[in-house]
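Structure record follows, encoded as structure tokens.
Yeah, one chain of the complex is gone here, protein chain that is, but the others are all in their spots.
Then we have chain A:
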Amino acid sequence: MAVVGVLALQGSYNEHISALRRIGVKGVEVRKPDQLQGLDSLIIPGGESTTMAKLANYHNLFPALREFVGTGKPVWGTCAGLIFLANKAIGQKSGGQELIGGLDCTVHRNFFGSQVRSFETELSVPMLADKEGGSPTCRGVFIRAPAILEVGSDVEILADCPVPAGTPSITITSGEGVEEEVYSKDRVIVAVRQGNILATAFHPELTSDSRWHRLFLDMDKESHAKAFSALSLSTSSRDAEGRLNPRPLDLPIFE
């Protein structure tokens, strides 16, 4: 069976490991470079990206993480993880922070503003429903969330969402803040895939909908070419889990 690593420096790594356990997969915590050995795929959880970058630096994790992404093994970043995987991030602390890179896009670190502007919404996700069954929408929990402003041509857009009314106008300062432009579109990208890199600005690990985790594991299987039959999640059982209630009582999830 595939071994899924979860970067456990800070943030919602416990939630990811519980979400994996719910679909019968073991997640292992990764805190040091040598713990990346032997992993088939890696999840970078939500959390404070600044904090996670600092901690990764203290233990010299960035080269190992870049190498891991470079091998083409599946990597999934949620929220802070999305920022880590982006080639370019704006709206960072002064002096910036180190990124892993690999995903061809520009991310705004705190697009939706402070916590009073955090929200949850139903996202339209036809691709996810197509591959994993269930309803054509999923519940997106956005916590001081980033958003993807631009993507490269290789990047597949899996979900976008309307920019909530009252979001402070986002000024895109590139480089030294010389050229400024205001983000004017009324929708913003929140989930993308490029090859074996999956990234979401919201937190599937905070909901009971495990389709994103399944999608990620299926990427893993695709990348191995030969099918792992260990994950015996039959199509019928997935359909049965197709959620009828618009808002299940699933939070908070702890284990």
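For the reader, a short list of remarks on this structure follows.
Keep in mind that, in the parts below, a residue touches a chain if its C-beta (ideal position, glycine included) is under 8 Å from a C-beta of that chain, and two chains touch if they have at least 3 such contacts; residues count from 1.
The rule is simple: contacts and distances are computed from a predicted model.
Matching "NADH dehydrogenase [ubiquinone] 1 subunit C2", "pyridoxal 5'-phosphate synthase (glutamine hydrolyzing)", "Dynein intermediate chain 2, ciliary" or "small monomeric GTPase" against the UniProt entry of the left-out chain gives the name "pyridoxal 5'-phosphate synthase (glutamine hydrolyzing)". Interface note: of A:I143, A:I189 or A:L217, the residue touching the hidden chain in the full complex is A:I143. Which of A:K73, A:R109 or A:H213 touches the hidden chain is settled by the complete complex: it is A:R109. Between the chain not shown and the residues A:G5, A:G27, A:G46 or A:P74, the one that touches is A:G46.
Looking at chain A, the residues touching the absent chain are 8-15, 18, 22, 31, 46-48, 50-51, 54-55, 58, 79-80, 91-94, 109-110, 114-116, 118-121, 141-144, 164, 203, 206, 208, 246-255.
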